[in-house]
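Notes for the one structure printed next.
With one protein chain withheld, the remaining protein chains of the complex are depicted in position.
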Amino acid sequence: MPALAENNKIQVFTSMEEAPKNVSTKKVVYDTKDLNLWYGDDHALKNINLSIYENEVTAIIGPSGCGKSTYIKTLNRMVELIPVVRISGEILYRERNILERTYKVEDLRTKVGMVFQKPNPFPKSIYENVAYGPKIHGIRDKKTLDEIVEKSLKGAAIWDEVKDRLNENAYGLSGGQQQRLCIARALAIEPDVILMDEPTSALDPISTLKVEELVQELKKDFSIIIVTHNMQQAARISDKTAFFLSGEVVEFAQTDKIFSNPSDKRTEDYITGRFG
Amino acid sequence: MKYIDNNLVQKKMGSRLLRNKLAKLFFLLATLFGLFVLVILIYRVIRDGAAWIDFDFINNKLSTDPERAGIMGAILGTLWLMLVVAPVTMILGIGTAIYLEEYAKKGKLQALIQTNISNLAGVPSVVFGLLGLTVFVRGMDLGNIVLAGGLTMALLVLPVVVVAAQEAIRAVPGFLREASYGMGATKWQTIKNVVLPASLPGILTGTILALSRAIGETAPLVVIGIPALLIPLPDGVFDKFTILPVQIYYWTLDSALVAEYTNLAAATIVILLVVLFLMNSVAIFIRNKFQQRF
Partner (left out) sequence: MQNTAGQNNTNIRALIEEKKKTKSIGRTMEKMVPGILLVIAGVSIFTTIGILFTLIAETFLFFKEVSIIEFFTGTELKPLGDNAVFGVLPLLTGTLISTVIAMLVAIPIGLMTAIYLSEYASEKARRILKPILEILAGIPTIVYGFFAFTFVTPLLRSFIPGLEPTNILSPGIVMGIMIIPMVASLSEDAMSSVPNAMREGALALGSTKLEVTFKVVLPAAISGIIASFVLGISRAIGETMIVTIASGSSKNFTFDVTQSMQTMTAYIVEVSGGEAAAGTTLYHSLYAVAFTLFVFTLVMNMIAQYISRRFREEY
(Lines give C-alpha, C1' and ligand atoms only; values in the text may rest on other atoms or scores of the structure.)
Protein backbone atom coordinates (compact mmCIF):
# COMPACT_ATOMS: atom_id res chain seq x y z
CA MET A 1 0.00 0.00 0.00
CA PRO A 2 2.37 2.70 -1.13
CA ALA A 3 -0.43 5.20 -1.47
CA LEU A 4 -1.22 5.04 2.20
CA ALA A 5 2.37 5.42 3.23
CA GLU A 6 2.59 8.47 1.06
CA ASN A 7 -0.48 9.81 2.73
CA ASN A 8 1.01 9.40 6.19
CA LYS A 9 4.19 11.17 5.30
CA ILE A 10 2.34 14.12 4.00
CA GLN A 11 0.35 14.44 7.18
CA VAL A 12 3.35 14.27 9.40
CA PHE A 13 4.96 16.89 7.27
CA THR A 14 1.90 19.10 7.55
CA SER A 15 1.91 18.88 11.28
CA MET A 16 5.51 19.93 11.45
CA GLU A 17 4.80 22.89 9.29
CA GLU A 18 2.23 23.98 11.75
CA ALA A 19 4.65 23.77 14.60
CA PRO A 20 7.75 25.44 13.33
CA LYS A 21 8.86 26.73 16.71
CA ASN A 22 9.18 23.19 18.01
CA VAL A 23 11.31 22.10 15.14
CA SER A 24 13.69 24.93 15.65
CA THR A 25 14.06 24.80 19.44
CA LYS A 26 13.56 21.18 20.40
CA LYS A 27 15.53 18.12 19.56
CA VAL A 28 14.08 14.94 18.13
CA VAL A 29 14.26 12.03 20.57
CA TYR A 30 12.60 9.32 18.56
CA ASP A 31 12.37 9.26 14.81
CA THR A 32 10.30 6.41 13.45
CA LYS A 33 10.71 5.68 9.75
CA ASP A 34 8.53 3.29 7.74
CA LEU A 35 7.96 1.01 10.71
CA ASN A 36 6.05 -2.17 9.97
CA LEU A 37 5.28 -4.88 12.48
CA TRP A 38 3.61 -8.25 12.18
CA TYR A 39 2.34 -10.68 14.84
CA GLY A 40 2.61 -13.84 12.80
CA ASP A 41 0.41 -13.00 9.81
CA ASP A 42 -1.28 -10.08 11.48
CA HIS A 43 0.03 -6.79 10.13
CA ALA A 44 -0.22 -4.76 13.34
CA LEU A 45 1.72 -1.61 12.43
CA LYS A 46 1.74 -0.23 8.90
CA ASN A 47 4.28 2.28 7.66
CA ILE A 48 4.51 4.33 10.80
CA ASN A 49 6.38 7.62 10.51
CA LEU A 50 6.52 9.74 13.62
CA SER A 51 8.94 12.20 15.23
CA ILE A 52 8.91 12.70 18.94
CA TYR A 53 10.50 15.74 20.56
CA GLU A 54 12.34 16.36 23.76
CA ASN A 55 10.52 17.64 26.84
CA GLU A 56 7.13 17.21 25.33
CA VAL A 57 4.21 15.00 26.13
CA THR A 58 3.18 13.05 23.05
CA ALA A 59 -0.17 11.30 23.34
CA ILE A 60 -1.13 8.34 21.23
CA ILE A 61 -4.85 7.74 20.90
CA GLY A 62 -7.04 5.38 18.96
CA PRO A 63 -9.59 2.61 19.40
CA SER A 64 -8.50 -0.66 21.01
CA GLY A 65 -6.57 -2.90 18.67
CA CYS A 66 -5.31 0.08 16.63
CA GLY A 67 -1.68 -0.71 17.42
CA LYS A 68 -0.99 2.11 19.87
CA SER A 69 0.21 -0.19 22.65
CA THR A 70 2.22 -2.21 20.19
CA TYR A 71 3.90 0.96 18.95
CA ILE A 72 4.92 2.20 22.38
CA LYS A 73 6.26 -1.25 23.26
CA THR A 74 8.32 -1.20 20.10
CA LEU A 75 10.02 1.98 21.29
CA ASN A 76 11.80 0.04 24.07
CA ARG A 77 11.61 -3.27 22.18
CA MET A 78 9.43 -4.86 24.87
CA VAL A 79 7.30 -6.08 22.00
CA GLU A 80 9.98 -8.67 21.32
CA LEU A 81 8.91 -10.59 24.42
CA ILE A 82 6.19 -11.96 22.14
CA PRO A 83 7.94 -14.67 20.12
CA VAL A 84 6.16 -14.36 16.76
CA VAL A 85 6.91 -10.67 16.14
CA ARG A 86 8.57 -9.44 12.94
CA ILE A 87 9.63 -5.83 12.47
CA SER A 88 10.89 -3.80 9.53
CA GLY A 89 11.81 -0.13 9.16
CA GLU A 90 13.81 2.12 11.45
CA ILE A 91 13.35 3.68 14.84
CA LEU A 92 16.09 6.22 15.52
CA TYR A 93 16.54 6.97 19.18
CA ARG A 94 18.99 9.84 19.61
CA GLU A 95 20.05 9.19 16.05
CA ARG A 96 20.82 5.49 16.45
CA ASN A 97 18.58 2.78 15.02
CA ILE A 98 17.38 0.72 17.97
CA LEU A 99 16.10 -2.05 15.71
CA GLU A 100 19.64 -2.93 14.72
CA ARG A 101 20.72 -6.32 15.87
CA THR A 102 23.76 -4.91 17.64
CA TYR A 103 21.77 -2.45 19.75
CA LYS A 104 21.66 -3.74 23.33
CA VAL A 105 18.07 -3.72 24.54
CA GLU A 106 19.21 -3.45 28.13
CA ASP A 107 21.00 -0.17 27.32
CA LEU A 108 17.94 1.14 25.55
CA ARG A 109 15.63 0.23 28.41
CA THR A 110 17.97 1.86 30.91
CA LYS A 111 17.45 5.13 29.07
CA VAL A 112 13.80 4.64 28.27
CA GLY A 113 11.62 4.01 31.31
CA MET A 114 8.21 2.45 31.10
CA VAL A 115 5.03 2.66 33.14
CA PHE A 116 2.50 -0.04 32.46
CA GLN A 117 -1.24 -0.26 32.07
CA LYS A 118 -1.75 -2.06 35.37
CA PRO A 119 0.38 -0.99 38.31
CA ASN A 120 3.00 -3.72 38.54
CA PRO A 121 5.17 -3.19 41.60
CA PHE A 122 7.37 -6.11 42.62
CA PRO A 123 6.21 -8.06 45.67
CA LYS A 124 8.98 -6.37 47.66
CA SER A 125 9.17 -3.38 49.97
CA ILE A 126 8.52 0.12 48.67
CA TYR A 127 12.21 0.89 49.08
CA GLU A 128 13.33 -2.21 47.20
CA ASN A 129 10.95 -1.44 44.36
CA VAL A 130 12.53 1.92 43.73
CA ALA A 131 16.07 0.68 44.37
CA TYR A 132 15.60 -2.21 41.94
CA GLY A 133 16.77 -0.37 38.84
CA PRO A 134 19.86 1.29 40.35
CA LYS A 135 20.82 -2.02 41.98
CA ILE A 136 20.71 -4.08 38.80
CA HIS A 137 22.81 -1.42 37.18
CA GLY A 138 25.47 -1.91 39.80
CA ILE A 139 24.81 0.79 42.36
CA ARG A 140 25.25 -0.87 45.74
CA ASP A 141 26.22 2.00 48.02
CA LYS A 142 23.52 2.30 50.69
CA LYS A 143 23.73 6.08 51.02
CA THR A 144 23.52 6.67 47.30
CA LEU A 145 20.57 4.29 47.09
CA ASP A 146 18.82 6.12 49.93
CA GLU A 147 19.24 9.38 48.08
CA ILE A 148 18.00 7.93 44.81
CA VAL A 149 14.95 6.40 46.48
CA GLU A 150 14.03 9.64 48.18
CA LYS A 151 14.55 11.72 45.08
CA SER A 152 12.56 9.36 42.90
CA LEU A 153 9.67 9.07 45.32
CA LYS A 154 9.59 12.87 45.59
CA GLY A 155 9.74 13.10 41.83
CA ALA A 156 6.71 10.85 41.61
CA ALA A 157 4.87 12.91 44.25
CA ILE A 158 4.43 9.98 46.58
CA TRP A 159 7.22 10.62 49.09
CA ASP A 160 5.00 12.21 51.73
CA GLU A 161 2.61 9.29 51.64
CA VAL A 162 5.19 6.54 52.01
CA LYS A 163 8.24 8.04 53.69
CA ASP A 164 7.35 6.44 57.03
CA ARG A 165 6.81 2.98 55.67
CA LEU A 166 9.49 2.43 53.08
CA ASN A 167 10.08 -1.10 54.29
CA GLU A 168 6.48 -2.20 53.94
CA ASN A 169 5.36 -4.37 51.06
CA ALA A 170 4.31 -2.37 48.03
CA TYR A 171 1.17 -4.48 47.72
CA GLY A 172 -0.20 -2.67 50.77
CA LEU A 173 -0.51 0.56 48.74
CA SER A 174 -3.67 1.62 46.93
CA GLY A 175 -3.83 1.19 43.16
CA GLY A 176 -3.11 4.87 42.54
CA GLN A 177 -0.17 4.87 44.95
CA GLN A 178 1.16 1.70 43.34
CA GLN A 179 1.11 3.38 39.95
CA ARG A 180 2.98 6.42 41.26
CA LEU A 181 5.43 4.03 42.90
CA CYS A 182 5.95 2.43 39.51
CA ILE A 183 6.62 5.89 38.08
CA ALA A 184 9.13 6.48 40.91
CA ARG A 185 10.71 3.15 40.05
CA ALA A 186 11.10 4.29 36.46
CA LEU A 187 12.53 7.64 37.57
CA ALA A 188 15.14 5.95 39.73
CA ILE A 189 17.32 5.19 36.72
CA GLU A 190 16.96 8.75 35.45
CA PRO A 191 15.65 7.85 32.07
CA ASP A 192 15.69 10.15 29.09
CA VAL A 193 12.20 9.16 27.92
CA ILE A 194 9.27 7.74 29.86
CA LEU A 195 6.82 5.53 28.01
CA MET A 196 3.39 5.28 29.60
CA ASP A 197 1.04 2.59 28.38
CA GLU A 198 -2.47 3.64 29.49
CA PRO A 199 -1.11 4.39 32.96
CA THR A 200 -4.44 5.49 34.43
CA SER A 201 -6.79 2.94 32.91
CA ALA A 202 -6.86 0.90 36.14
CA LEU A 203 -7.15 3.92 38.45
CA ASP A 204 -9.99 5.85 40.06
CA PRO A 205 -10.59 9.49 38.98
CA ILE A 206 -8.71 11.07 41.90
CA SER A 207 -5.63 8.90 41.38
CA THR A 208 -5.89 9.59 37.66
CA LEU A 209 -5.81 13.31 38.31
CA LYS A 210 -2.71 12.94 40.48
CA VAL A 211 -0.91 10.97 37.80
CA GLU A 212 -1.90 13.57 35.18
CA GLU A 213 -0.53 16.38 37.30
CA LEU A 214 2.60 14.39 37.77
CA VAL A 215 3.00 13.97 34.02
CA GLN A 216 2.81 17.74 33.60
CA GLU A 217 5.53 18.10 36.22
CA LEU A 218 7.77 15.38 34.78
CA LYS A 219 7.65 16.89 31.31
CA LYS A 220 10.16 19.54 32.44
CA ASP A 221 12.83 16.89 32.80
CA PHE A 222 11.74 14.06 30.57
CA SER A 223 10.23 13.35 27.22
CA ILE A 224 6.98 11.50 27.73
CA ILE A 225 5.03 9.31 25.36
CA ILE A 226 1.66 8.29 26.68
CA VAL A 227 -0.83 5.86 25.22
CA THR A 228 -4.38 6.55 26.29
CA HIS A 229 -7.87 5.58 25.27
CA ASN A 230 -9.16 8.57 27.15
CA MET A 231 -9.37 11.47 24.72
CA GLN A 232 -9.97 14.07 27.41
CA GLN A 233 -6.77 12.92 29.03
CA ALA A 234 -4.84 13.35 25.81
CA ALA A 235 -6.36 16.81 25.37
CA ARG A 236 -5.53 17.79 28.95
CA ILE A 237 -1.93 16.73 29.20
CA SER A 238 -0.28 16.35 25.83
CA ASP A 239 1.52 18.74 23.52
CA LYS A 240 1.19 16.57 20.44
CA THR A 241 -1.23 13.83 19.63
CA ALA A 242 -1.03 10.96 17.18
CA PHE A 243 -4.23 9.21 16.13
CA PHE A 244 -3.78 5.52 15.29
CA LEU A 245 -6.33 3.47 13.40
CA SER A 246 -5.92 -0.15 12.25
CA GLY A 247 -2.16 0.01 12.64
CA GLU A 248 -1.70 3.29 10.77
CA VAL A 249 -1.05 6.84 11.85
CA VAL A 250 -4.04 8.72 10.54
CA GLU A 251 -3.00 12.08 11.88
CA PHE A 252 -0.19 13.52 13.98
CA ALA A 253 -0.23 17.16 15.00
CA GLN A 254 -0.38 19.62 17.84
CA THR A 255 -2.96 18.44 20.33
CA ASP A 256 -4.96 21.66 19.97
CA LYS A 257 -5.19 21.15 16.27
CA ILE A 258 -6.20 17.48 16.51
CA PHE A 259 -9.02 18.24 18.89
CA SER A 260 -10.24 21.53 17.41
CA ASN A 261 -9.62 21.16 13.72
CA PRO A 262 -8.59 17.65 12.62
CA SER A 263 -7.61 17.39 8.98
CA ASP A 264 -8.77 13.82 8.54
CA LYS A 265 -12.43 12.81 8.54
CA ARG A 266 -11.63 9.64 10.50
CA THR A 267 -9.93 11.62 13.25
CA GLU A 268 -12.93 13.83 13.50
CA ASP A 269 -15.23 10.81 13.70
CA TYR A 270 -13.18 9.32 16.49
CA ILE A 271 -12.83 12.55 18.44
CA THR A 272 -16.53 13.23 18.25
CA GLY A 273 -17.25 9.72 19.44
CA ARG A 274 -18.79 8.42 16.25
CA PHE A 275 -16.85 5.18 16.61
CA GLY A 276 -14.31 3.48 18.83
CA MET B 1 -52.17 -35.82 22.21
CA LYS B 2 -49.50 -35.57 24.85
CA TYR B 3 -46.33 -37.59 24.62
CA ILE B 4 -45.44 -37.22 28.26
CA ASP B 5 -47.70 -38.95 30.74
CA ASN B 6 -47.42 -36.84 33.85
CA ASN B 7 -48.83 -39.52 36.09
CA LEU B 8 -46.20 -41.98 34.95
CA VAL B 9 -43.44 -39.44 35.48
CA GLN B 10 -44.76 -38.76 38.96
CA LYS B 11 -44.91 -42.44 39.76
CA LYS B 12 -41.34 -43.02 38.63
CA MET B 13 -40.04 -39.88 40.30
CA GLY B 14 -40.23 -41.43 43.74
CA SER B 15 -37.96 -44.34 42.90
CA ARG B 16 -35.54 -42.12 40.99
CA LEU B 17 -35.16 -39.84 43.96
CA LEU B 18 -34.76 -42.80 46.28
CA ARG B 19 -32.04 -44.24 44.08
CA ASN B 20 -30.27 -40.88 44.12
CA LYS B 21 -30.42 -40.78 47.91
CA LEU B 22 -29.14 -44.34 48.27
CA ALA B 23 -26.30 -43.69 45.84
CA LYS B 24 -25.32 -40.56 47.70
CA LEU B 25 -25.15 -42.58 50.90
CA PHE B 26 -22.91 -45.17 49.24
CA PHE B 27 -20.63 -42.50 47.81
CA LEU B 28 -20.35 -40.92 51.24
CA LEU B 29 -19.57 -44.27 52.87
CA ALA B 30 -16.87 -44.93 50.27
CA THR B 31 -15.36 -41.53 50.98
CA LEU B 32 -15.45 -42.14 54.71
CA PHE B 33 -13.75 -45.50 54.22
CA GLY B 34 -10.44 -43.70 53.76
CA LEU B 35 -10.96 -41.78 56.99
CA PHE B 36 -11.95 -45.01 58.72
CA VAL B 37 -8.74 -46.76 57.66
CA LEU B 38 -6.67 -43.75 58.67
CA VAL B 39 -8.20 -43.76 62.14
CA ILE B 40 -7.61 -47.50 62.63
CA LEU B 41 -4.06 -47.26 61.33
CA ILE B 42 -3.16 -44.40 63.64
CA TYR B 43 -4.95 -46.03 66.56
CA ARG B 44 -3.02 -49.27 65.99
CA VAL B 45 0.43 -47.73 65.83
CA ILE B 46 -0.24 -45.55 68.86
CA ARG B 47 -1.64 -48.51 70.81
CA ASP B 48 1.36 -50.67 69.94
CA GLY B 49 4.04 -48.04 70.03
CA ALA B 50 3.26 -44.98 72.14
CA ALA B 51 4.11 -46.63 75.43
CA TRP B 52 7.56 -47.52 74.10
CA ILE B 53 8.53 -43.99 73.26
CA ASP B 54 10.68 -42.46 75.95
CA PHE B 55 14.00 -40.70 76.18
CA ASP B 56 15.97 -43.94 76.04
CA PHE B 57 14.17 -45.12 72.93
CA ILE B 58 15.08 -41.91 71.13
CA ASN B 59 18.59 -41.70 72.53
CA ASN B 60 19.82 -45.31 72.51
CA LYS B 61 21.65 -47.13 69.77
CA LEU B 62 20.21 -50.16 68.07
CA SER B 63 20.27 -53.43 69.93
CA THR B 64 18.96 -56.95 69.58
CA ASP B 65 17.50 -56.55 73.04
CA PRO B 66 14.13 -54.83 72.55
CA GLU B 67 14.27 -53.31 76.01
CA ARG B 68 17.53 -51.49 75.24
CA ALA B 69 17.03 -50.76 71.55
CA GLY B 70 16.84 -47.12 70.46
CA ILE B 71 16.63 -45.25 67.21
CA MET B 72 19.27 -42.55 67.58
CA GLY B 73 21.25 -44.07 64.71
CA ALA B 74 18.22 -44.06 62.42
CA ILE B 75 17.36 -40.47 63.36
CA LEU B 76 20.91 -39.28 62.67
CA GLY B 77 21.00 -41.34 59.47
CA THR B 78 17.77 -39.73 58.30
CA LEU B 79 19.14 -36.26 59.09
CA TRP B 80 22.42 -36.87 57.27
CA LEU B 81 20.52 -38.31 54.34
CA MET B 82 18.34 -35.18 54.13
CA LEU B 83 21.45 -33.01 54.27
CA VAL B 84 22.50 -34.63 51.01
CA VAL B 85 19.07 -34.90 49.38
CA ALA B 86 17.90 -31.33 50.10
CA PRO B 87 20.69 -29.33 48.44
CA VAL B 88 21.23 -31.76 45.55
CA THR B 89 17.58 -32.03 44.65
CA MET B 90 17.00 -28.28 45.07
CA ILE B 91 19.88 -27.29 42.81
CA LEU B 92 18.94 -29.87 40.18
CA GLY B 93 15.20 -29.30 40.49
CA ILE B 94 15.19 -25.51 40.47
CA GLY B 95 17.88 -25.37 37.77
CA THR B 96 15.92 -27.71 35.54
CA ALA B 97 12.70 -25.78 36.13
CA ILE B 98 14.34 -22.43 35.31
CA TYR B 99 15.84 -23.90 32.18
CA LEU B 100 12.54 -25.34 31.01
CA GLU B 101 10.43 -22.29 31.85
CA GLU B 102 12.77 -19.43 31.03
CA TYR B 103 15.51 -20.48 28.65
CA ALA B 104 14.46 -23.54 26.64
CA LYS B 105 12.94 -22.72 23.29
CA LYS B 106 9.72 -24.56 22.59
CA GLY B 107 11.00 -27.48 20.61
CA LYS B 108 12.32 -30.99 20.61
CA LEU B 109 14.87 -30.64 23.40
CA GLN B 110 12.41 -28.99 25.75
CA ALA B 111 9.73 -31.58 24.98
CA LEU B 112 12.25 -34.38 25.48
CA ILE B 113 13.30 -33.14 28.92
CA GLN B 114 9.70 -32.54 29.93
CA THR B 115 8.49 -35.98 28.82
CA ASN B 116 11.52 -37.56 30.39
CA ILE B 117 10.72 -35.96 33.74
CA SER B 118 7.14 -37.17 33.73
CA ASN B 119 8.32 -40.66 32.82
CA LEU B 120 10.96 -40.63 35.55
CA ALA B 121 8.21 -39.77 38.03
CA GLY B 122 6.55 -43.06 37.13
CA VAL B 123 9.63 -45.29 37.50
CA PRO B 124 9.23 -47.54 40.57
CA SER B 125 11.44 -46.48 43.46
CA VAL B 126 12.99 -49.93 43.64
CA VAL B 127 14.46 -49.38 40.16
CA PHE B 128 16.09 -46.19 41.40
CA GLY B 129 17.55 -48.35 44.14
CA LEU B 130 19.17 -50.55 41.53
CA LEU B 131 20.48 -47.47 39.72
CA GLY B 132 22.03 -46.28 42.99
CA LEU B 133 23.45 -49.72 43.71
CA THR B 134 25.00 -49.98 40.25
CA VAL B 135 26.25 -46.42 39.77
CA PHE B 136 26.97 -44.95 43.20
CA VAL B 137 27.56 -47.92 45.49
CA ARG B 138 29.45 -50.17 43.06
CA GLY B 139 30.29 -48.08 39.98
CA MET B 140 31.82 -45.17 41.89
CA ASP B 141 32.74 -47.54 44.67
CA LEU B 142 31.25 -45.30 47.34
CA GLY B 143 29.80 -48.26 49.25
CA ASN B 144 26.49 -48.10 51.07
CA ILE B 145 27.18 -44.74 52.70
CA VAL B 146 24.95 -41.69 53.26
CA LEU B 147 26.26 -39.94 50.15
CA ALA B 148 25.34 -42.85 47.85
CA GLY B 149 21.91 -43.16 49.41
CA GLY B 150 21.36 -39.41 49.30
CA LEU B 151 22.24 -39.11 45.62
CA THR B 152 19.94 -42.02 44.80
CA MET B 153 17.12 -40.45 46.77
CA ALA B 154 17.74 -37.00 45.25
CA LEU B 155 17.26 -38.41 41.75
CA LEU B 156 14.13 -40.24 42.90
CA VAL B 157 12.36 -37.11 44.17
CA LEU B 158 13.80 -34.79 41.51
CA PRO B 159 10.64 -34.85 39.33
CA VAL B 160 8.52 -33.69 42.29
CA VAL B 161 10.73 -30.64 42.82
CA VAL B 162 10.98 -29.86 39.10
CA VAL B 163 7.22 -29.93 38.60
CA ALA B 164 6.55 -27.85 41.73
CA ALA B 165 9.20 -25.30 40.77
CA GLN B 166 7.87 -25.10 37.21
CA GLU B 167 4.38 -24.41 38.47
CA ALA B 168 5.66 -21.76 40.87
CA ILE B 169 7.72 -20.05 38.16
CA ARG B 170 4.83 -20.17 35.70
CA ALA B 171 2.61 -18.51 38.31
CA VAL B 172 4.83 -15.41 38.38
CA PRO B 173 2.81 -12.98 36.29
CA GLY B 174 4.22 -11.59 33.06
CA PHE B 175 3.76 -8.00 34.21
CA LEU B 176 6.47 -8.43 36.86
CA ARG B 177 8.92 -9.67 34.25
CA GLU B 178 7.91 -6.77 31.97
CA ALA B 179 8.53 -4.30 34.77
CA SER B 180 12.02 -5.69 35.26
CA TYR B 181 12.88 -5.82 31.57
CA GLY B 182 11.47 -2.32 31.24
CA MET B 183 14.14 -1.11 33.68
CA GLY B 184 16.87 -2.47 31.46
CA ALA B 185 17.40 -5.64 33.48
CA THR B 186 18.88 -8.62 31.68
CA LYS B 187 17.21 -11.99 31.61
CA TRP B 188 19.28 -13.49 34.40
CA GLN B 189 18.87 -10.37 36.55
CA THR B 190 15.13 -10.61 36.07
CA ILE B 191 15.08 -14.29 37.00
CA LYS B 192 17.35 -13.83 39.99
CA ASN B 193 15.76 -10.68 41.39
CA VAL B 194 12.12 -10.99 40.43
CA VAL B 195 11.07 -14.46 39.28
CA LEU B 196 12.85 -16.57 41.88
CA PRO B 197 11.92 -14.45 44.92
CA ALA B 198 8.29 -14.38 43.81
CA SER B 199 8.18 -18.13 43.23
CA LEU B 200 10.23 -19.09 46.27
CA PRO B 201 7.30 -20.00 48.56
CA GLY B 202 5.91 -22.37 45.94
CA ILE B 203 9.34 -23.87 45.32
CA LEU B 204 9.98 -24.35 49.03
CA THR B 205 6.58 -25.96 49.56
CA GLY B 206 7.29 -28.40 46.73
CA THR B 207 10.76 -29.14 48.05
CA ILE B 208 9.51 -29.90 51.55
CA LEU B 209 6.87 -32.23 50.13
CA ALA B 210 9.58 -33.95 48.09
CA LEU B 211 11.76 -34.32 51.17
CA SER B 212 8.87 -35.77 53.14
CA ARG B 213 8.46 -38.29 50.36
CA ALA B 214 12.18 -39.10 50.60
CA ILE B 215 12.03 -39.49 54.37
CA GLY B 216 9.39 -42.19 54.04
CA GLU B 217 11.01 -44.10 51.16
CA THR B 218 12.33 -47.52 52.04
CA ALA B 219 12.82 -49.70 48.99
CA PRO B 220 15.71 -47.90 47.25
CA LEU B 221 17.78 -47.86 50.41
CA VAL B 222 17.12 -51.51 51.21
CA VAL B 223 18.26 -52.26 47.66
CA ILE B 224 21.51 -50.33 47.97
CA GLY B 225 22.16 -52.50 51.01
CA ILE B 226 21.55 -51.05 54.44
CA PRO B 227 22.51 -53.54 57.14
CA ALA B 228 19.71 -54.84 59.36
CA LEU B 229 21.57 -54.11 62.55
CA LEU B 230 23.96 -51.21 62.37
CA ILE B 231 25.09 -50.13 65.79
CA PRO B 232 27.62 -47.28 65.29
CA LEU B 233 26.11 -43.81 64.87
CA PRO B 234 26.81 -42.10 61.52
CA ASP B 235 29.10 -39.07 61.82
CA GLY B 236 28.93 -37.67 58.32
CA VAL B 237 27.99 -38.29 54.74
CA PHE B 238 30.76 -40.85 54.24
CA ASP B 239 29.52 -43.18 56.98
CA LYS B 240 27.34 -46.23 56.72
CA PHE B 241 23.87 -45.49 57.99
CA THR B 242 20.33 -46.63 58.53
CA ILE B 243 17.13 -44.58 58.47
CA LEU B 244 13.77 -44.68 60.21
CA PRO B 245 11.71 -46.50 57.55
CA VAL B 246 14.40 -49.11 56.97
CA GLN B 247 14.48 -49.79 60.68
CA ILE B 248 10.70 -50.15 60.67
CA TYR B 249 11.07 -52.66 57.84
CA TYR B 250 13.60 -54.87 59.60
CA TRP B 251 11.71 -54.85 62.88
CA THR B 252 8.41 -55.66 61.17
CA LEU B 253 10.00 -58.53 59.23
CA ASP B 254 11.24 -60.11 62.43
CA SER B 255 8.18 -59.34 64.51
CA ALA B 256 7.08 -62.94 64.14
CA LEU B 257 10.28 -63.99 65.93
CA VAL B 258 10.44 -61.35 68.66
CA ALA B 259 7.00 -60.02 69.61
CA GLU B 260 8.37 -56.75 71.02
CA TYR B 261 9.75 -55.83 67.60
CA THR B 262 6.16 -55.01 66.66
CA ASN B 263 6.17 -52.41 69.39
CA LEU B 264 9.54 -51.04 68.33
CA ALA B 265 8.32 -50.77 64.73
CA ALA B 266 5.10 -49.08 65.84
CA ALA B 267 6.98 -46.65 68.07
CA THR B 268 9.29 -45.77 65.19
CA ILE B 269 6.27 -45.30 62.92
CA VAL B 270 4.81 -42.85 65.44
CA ILE B 271 8.05 -40.85 65.35
CA LEU B 272 8.15 -40.98 61.54
CA LEU B 273 4.54 -39.84 61.24
CA VAL B 274 5.12 -36.98 63.67
CA VAL B 275 8.13 -35.83 61.62
CA LEU B 276 6.09 -36.01 58.41
CA PHE B 277 3.21 -34.16 60.04
CA LEU B 278 5.56 -31.38 61.14
CA MET B 279 7.15 -31.10 57.70
CA ASN B 280 3.75 -30.89 56.03
CA SER B 281 2.62 -28.29 58.53
CA VAL B 282 5.65 -26.17 57.69
CA ALA B 283 4.90 -26.55 53.98
CA ILE B 284 1.28 -25.49 54.45
CA PHE B 285 2.39 -22.62 56.67
CA ILE B 286 4.81 -21.34 54.02
CA ARG B 287 2.17 -21.70 51.33
CA ASN B 288 -0.44 -19.76 53.28
CA LYS B 289 1.83 -17.17 54.79
CA PHE B 290 4.24 -16.24 52.03
CA GLN B 291 2.54 -17.20 48.78
CA GLN B 292 1.83 -13.94 46.98
CA ARG B 293 -1.54 -13.78 45.23
CA PHE B 294 -1.28 -11.73 42.08
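Read from first to last, the chains carry the letters A and B; within each, the first residue is number 1.
Everything below uses one rule, namely that a residue touches a chain if its C-beta (ideal position, glycine included) is under 8 Å from a C-beta of that chain, and two chains touch if they have at least 3 such contacts.
Keep in mind it's a predicted model, so treat the numbers as computed, not measured.
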The one residue from A:Asp34, A:Glu161 or A:Asp192 touching the chain left out of view is A:Asp192
The one of B:Lys11, B:Arg44, B:Arg68 or B:Arg170 in touch with the missing chain is B:Arg44
In the whole complex, of B:Gly143, B:Pro173 or B:Gly216, the residue touching the missing chain would be B:Gly216
Interface residues of chain A toward the undisplayed chain are 54-55, 107, 110, 134, 137-139, 144, 147-148, 151, 155, 187-190, 192, 220-223
Touching the unshown chain, chain B contributes residues 16-17, 19-20, 23-24, 26-28, 30-31, 33-35, 37-38, 40-41, 44-45, 48, 91-92, 95-96, 98-100, 103-104, 112-113, 116-120, 122-131, 133-135, 138, 155, 158-159, 162, 186-189, 212-213, 215-219, 222-225, 245, 248-249, 252-253, 255-256, 262, 265-266, 269, 272-273, 276, 280
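Heads up, the rule we're going with is that only the chains that are shown with their structure count from here on.
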Per the C-alpha centroid definition, the whole-Å distance linking chain A and chain B comes out as 49
Touching chain B in the complex, chain A uses residues 76, 78, 81, 105-111, 113-114, 116, 118, 120-124, 132-133, 135-137, 171, 182, 185-186, 189
Chain B residues touching chain A in their complex are 173-186, 189, 193-194, 197-198, 292, 294
